[in-house]
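Left out: one protein chain. Kept in place: all the others.
Now for chain A:
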Amino acid sequence: MTNMSKLPSKSHYVGPGAAQAVVSRTLSIIVDNEPGVLARVIGLFSGRGYNIDSLTVTETEHEKHLSRITIVTLGTPDVIVQIKHQLERLVPVHRVRDLTAEGVALERELALVKVVGKGDKRIEALRIAEIFRAKVVDTSTEHFVFEITGKPSKLEEFIQIMTELGLVEVSRTGIAAIGRGPASS
């Protein structure tokens, strides 16, 4: 057994926000699909001043009444641990996994991107869309709606380029995430 008195002390205060760098974490929260459960989770974040960068929620296992809430949040490592514990305290929460902490999680998002324009810009938009494997799901002589799926960073890039080519509107689903490998949460 280690002799605790010889270990360096961790005891001086390192509080939320102090000295530590802010990191982005993807949390997967398996909850009982009961009324108000999303309000509970969101209320926890707003009430305690935590960030929500992205949030998705849907029923995943109908028979077991289970839903999966995926939240991308920002905070110092200490704050992230607090968030996890606070979530675990909610009665309808089955479990919380920090997917980022368990290795690079699979993260995917879908976006619908409306681009309006004529002439060269229109042709360029279509060419770029092909490179990104975005699908045209609606069109007229002066607009396209593209559907694109991928990592959030890929969507960002696509949206960035389309901004120069006549982007007028974007709708994103938020991130769905799952751990790699055979283990399940």
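Everything below uses one rule, namely that contacts are C-beta pairs under 8 Å (C-beta built on N, C-alpha and C of every residue); 3 or more make two chains touch, one makes a residue touch a chain; residues count from 1.
In this text, contacts and distances are computed from a predicted model.
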item	value
Name under which UniProt lists the unshown chain, selected from "ABC transporter ATP-binding protein", "Cytochrome c oxidase subunit 2", "Nitrate transport permease nrtB" or "Acetolactate synthase"	"Acetolactate synthase"
Hidden partner chain, touching residue among A:Asp53, A:Asp78, A:Glu124 or A:Glu157	A:Asp78
Contact partner of the left-out chain, one of A:Glu59, A:Glu88 or A:Glu169	A:Glu88
Residues from chain A at the interface with the omitted partner, ascending	1-5, 7, 9-15, 32, 35-36, 39-40, 43, 47, 78, 81-82, 85-86, 88-94
